[in-house]
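Removed from the display is one protein chain of the complex; every other protein chain stays in position.
Our next item is subunit A:
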């Protein structure tokens, strides 16, 4: 099948350009793009000058299968992803039970077929994510695991971790770490400082992130493993990351869109939809993280999509569940940074599509000849007020409920097939 998208603003995150042009899709791949004419017999879609970019590759999405399907299923997460311009979801293994055996990974892979977008899976680094014994990294890679992580569970035993890193390095597996010193962060609900003290909530210093990162980086230096820090959210961590990159360690880092667009004061009067792991930071930290993305020091922007049911959020702040859904709001929230002049559109898609795909060895994330035709067509200026009950996710725990946003997804394509707007037949 041949599809011709004409009159688009082409966002190229590799060359960091945006140019008017057309794009031709053949057999699920980008066949040609630029100043080209429609071939005979092609189906033509007029993009009306709107933005066409590679589909988002969202690194670190929690889906409730197995174990918590009442929060999110592969089907609902996939529909939310399609509506949000996310064409590849990298699922987290922090399920019930954890994805820590080839059998559970096969189950998840089978279930993922219900999603209209691509789903790739990460597996746990240690069995049960409890930091004692490494998982069958080899078998799990054979079963399709793209990376290994214990999500927010931090292994405190450095010996266990160094062995897991060494073993992973031998197999060329990538490890995704959650930089945090659990001794400091245990029980914390917000970042320590004026806000935490005002609200009387237990806080954790951003230094806990740096301590965790420095420990992980030392182990990376020791073992040579490929390492990605899931979220770097504080200014105090950035010099450590820069040093590791400067000496040539195979290290990258991500940040959640919430830490780039919100700060600790957004929690306000104990609004639990703003409770995250790690907690939202100070405005200085937020600005430093945005700058680090612009500089390329932080490589990846992700949604850290974490569905939570209503009951788990209708509790006093300290007891409430942590995390927010983000698949559908990642793009409009990221466009806040574009409208604020902090990041260009190609820079945004470098962090949301190109870099995560490259890091995981996927062919996605590029707007180039031969690349998979995973695309998002969006209007960066279309305004709307978010109503959380319109989200496709089963869980509606978004911090952006009722806020004004700009940027609407007009169409999403996976392998050249339109998956959004949803075909409701």
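Going forward, a residue touches a chain if its C-beta (ideal position, glycine included) is under 8 Å from a C-beta of that chain, and two chains touch if they have at least 3 such contacts; residues count from 1.
We adopt the following convention: contacts and distances are computed from a predicted model.
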item: Omitted chain (choose from "phosphoenolpyruvate--glycerone phosphotransferase", "Ubiquinol-cytochrome c reductase iron-sulfur subunit", "Sulfate transport system permease protein CysW" or "Aspartate carbamoyltransferase") - UniProt protein name; value: "Aspartate carbamoyltransferase"
item: Contacting the left-out chain in the complete assembly, out of A:195, A:378, A:400 or A:420; value: A:195
item: Residue among A:317, A:349 or A:420 that touches the chain left out of view; value: A:317
item: Residue ranges of subunit A at the interface with the undisplayed chain; value: 192-203, 205, 269-270, 311, 314-319
